[in-house]
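Every protein chain of the complex appears in place save one, which is left out.
And then chain A:
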């Protein structure tokens, strides 16, 4: 079902994010927030029936509108069905230097940053490329931001200190506490030092106790979630 998100339906029924003022920082905050501010265009239900009908009365896709059949000539309507982009369609950036598609200097619109979903094209787009570029620049970022360089501020002495602290008292100096103190990621702390075996065993047995208290529903849900992740990585989803 997800794969069949259409260009048209996506443009019409997806909630448009208020991205006008979006710097990357603010948009990430936005993504974490639970409730999104709903805009008038995104709502599916209005107060009255006629308003709802009017709101849902979506104009047809531009590719249907801008055909002007010349007299005596045949027109080809190219309006492909909604589908997820194929992985066999190599992005322009991935083509090697020797590839004829790159050498032929085909129009960038064929390959480049065309997004499947185009926004705010109620009227036929005049300059789709600039629109797309704007849209991409403003779309909210996900995951960790790779663009800011990492500080790399910890010295070998710091690492030694981290090791000592964590080995001495793994309860008090937990991974979270140390990462907060040394302003680094939790992963880095775990790369520096692994906690003593007794501590690990204790944590593991505590987790096991928790797991045993789960009822059949929760256990099944957890199992399913695990399986879904596996399927995701095996490209079965």
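In this text, a contact is a pair of C-beta atoms (placed from the backbone, for glycine too) under 8 Å apart; a residue touches a chain by one contact, two chains touch by 3 or more; residues count from 1.
In the analysis below, contacts and distances are computed from a predicted model.
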Which one, "Chromosome transmission fidelity protein 18 homolog", "ER membrane protein complex subunit 6", "Glycine cleavage system H protein" or "Large ribosomal subunit protein mL44", is the UniProt name for the chain you do not see? "Large ribosomal subunit protein mL44"
Note that chain A touches the chain not displayed via residues 1-3, 5, 10, 13-15, 17, 31, 35-36, 84-85, 87-96, 98-100, 112-117, 119, 133, 136, 139-143, 145-147, 232-237
